[in-house]
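Only one structure is covered here, and it is reproduced in the block below.
All protein chains but one are shown in place.
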Amino acid sequence: MLSDREEKTAGLGKFRLESLSDGIFAFAMTLLVLDLKIPIGHEGDLPQTLFGLWPKFLIYLVSFLVLSVFWVAHHGYSHFVKKTDRWYLWMNLLFLMVVVLVPFTTDLMGDYPHNPLAVMIYGININAISLTLYFQWAYATDKHRLVGGELEADVIAKGKRRILIGFVFYLCAILLALYNPALSLILYTIIPICYVFPSQIDSHWTHFHD
Amino acid sequence: MLSDREEKTAGLGKFRLESLSDGIFAFAMTLLVLDLKIPIGHEGDLPQTLFGLWPKFLIYLVSFLVLSVFWVAHHGYSHFVKKTDRWYLWMNLLFLMVVVLVPFTTDLMGDYPHNPLAVMIYGININAISLTLYFQWAYATDKHRLVGGELEADVIAKGKRRILIGFVFYLCAILLALYNPALSLILYTIIPICYVFPSQIDSHWTHFHD
Amino acid sequence: MLSDREEKTAGLGKFRLESLSDGIFAFAMTLLVLDLKIPIGHEGDLPQTLFGLWPKFLIYLVSFLVLSVFWVAHHGYSHFVKKTDRWYLWMNLLFLMVVVLVPFTTDLMGDYPHNPLAVMIYGININAISLTLYFQWAYATDKHRLVGGELEADVIAKGKRRILIGFVFYLCAILLALYNPALSLILYTIIPICYVFPSQIDSHWTHFHD
Partner (left out) sequence: MLSDREEKTAGLGKFRLESLSDGIFAFAMTLLVLDLKIPIGHEGDLPQTLFGLWPKFLIYLVSFLVLSVFWVAHHGYSHFVKKTDRWYLWMNLLFLMVVVLVPFTTDLMGDYPHNPLAVMIYGININAISLTLYFQWAYATDKHRLVGGELEADVIAKGKRRILIGFVFYLCAILLALYNPALSLILYTIIPICYVFPSQIDSHWTHFHD
């Protein structure tokens, strides 16, 4: 018979899932920089050539920031998860499947920054990441399925709200692209910056151990 | 003299093997997306250009799904393994060697989706992954060589059956490609989807710790 | 109520942060070699073709060395950190953001080794890594925020000094590039070599456990 503690932690551990996730995030973040290429044979006008890269460079920064926001979020939510099951693994894999698309949609927007369709696809990619993260958290916390019983309902709700707010703001930015892609790009940059700042949920981190 | 518990866990740990496997899976999954490239200079007909990518996109999704199925399977089987030896390491490396080929065979099928040979090679790649996974499990569980003595014969047999069923279905899909490559592609998509659903083996996860 | 030991280690663990960092360093270090390409169809004059690669090869070695120096440094500092918070995670992500740029600035300097701008950008990249590492350490150790209370003020100061010395030397090398890019390159090579040698800080490693 298993003891109380064992029953809580038995099942497939979350370690390898986090390891796969960290690998995929590391790879996707590094791939972004591959799009920054200097054409050879511009010795004379190197300053201008480099200066001409600034939109690509900005988009690199934004995508790195966005992926970082989701990595921090995934880290923060996963922190409360005590075990995993097959559905949870698959929700994570769905999440990673859309994370992996970011270098592709980043390239697309980098090549066509004035095209509403390209800008909208980027935003849809980001919101797909948000949604798959939301479902993970909702599934793991529903009836405390995969989290400790001591996790307050309040923390669970805050975690959901935090994702949904970003989702709604990005949705607005996506629709805005139909009228003004440049404005969408500015919103795409501002929204993740807001997520850098500490939130109420952080205070709960200190009560649980990894 | 080693205590009981020590004898069980002594030998090279499985940790680094899982770490290498997770790294290779993470890279192979992310490499798949590199094949999704938008030709530059299609500002006018971007919708059509993107729409024309759908077969590549579908094949990306299928390959990500297939690799995910095998990652979950590897995770699930490795969960019961308590230690490793040189043969087991090498069976795993053989498994990884064919996993790494997936981006190559995916590209091949993505470029020639109507060619029986290209479609068959993809299926053979998948079945080579299945076989090397099967041998790992058979070797590790034979006389409880690398798994705990408390693992029931029933779980071992279920684990084998689960791999072999997929193998047989894929074999049919491979042979079908000689007559109808499109139908093979559909089967290639449906079979891994079936593996997303929980199986009998999952209930045993809860009795062992990672 | 948490015990003393728990209070020290509670909060998000540093494990996943180190895992992401190791993944990004591994990837960035391996990407460097992608720039070493042999043109096809030079069977006859292969020795000369390969010999012509030596500046790129040297720059590969220097960048691998520089990234290694920072990986060892990050490893050494992170060793003393007991827990993380959101700001610390973000300082690390900023650090990784500039680490990821190294393959890009390496390519740039490899293509234009005589151009002052290209050589300066490389040095600025390296110093941006130094600065973000410095802020991490300063933030973590300020009032022993994220490190153990037993860490001596002396070790903290040595850790800061060690980064700043490299920063100042690199700054000189950057400014020198305006007059003599070749000399800058030589300094870029010598400075990281000095960091290979053991420092006073190493003796403190033995008093703490990972």
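As written, the chains take the letters A, B and C, and residue 1 is the first residue of each chain.
Everything that follows uses one rule, which is that a contact is a pair of C-beta atoms (placed from the backbone, for glycine too) under 8 Å apart; a residue touches a chain by one contact, two chains touch by 3 or more.
Quick caveat: nothing in here was measured; it's all calculated off a predicted structure.
Only one of the listed residues, C:Met29, C:Val102 or C:Met120, touches the absent chain: C:Met29.
Summarising the interface, subunit B meets the missing chain with residues 2, 6, 9-13, 15-17, 19-20, 23-24, 26-28, 31, 85-87, 89-90, 93, 96-97, 100-101, 103-104, 107-108, 111-112, 115, 117-118, 121.
With the whole complex as reference, residues 18-19, 22-23, 25-27, 29-30, 32-34, 36-38, 40, 43, 46-47, 50, 61, 64, 68, 71-72, 75-76, 79, 196-199, 202, 205-210 of subunit C touch the missing chain.
Note that in this section only the chains that are shown with their structure count from here on.
Of all the chains, the one whose CA centre sits at the greatest distance from that of subunit B is C.
Subunit A and subunit C have Cα centroids lying 25 Å from one another.
The centroid of the Cα atoms in subunit B and the matching centroid in subunit C are 36 Å apart. Residue positions 23, 26 of subunit B each touch two or more of the other chains.
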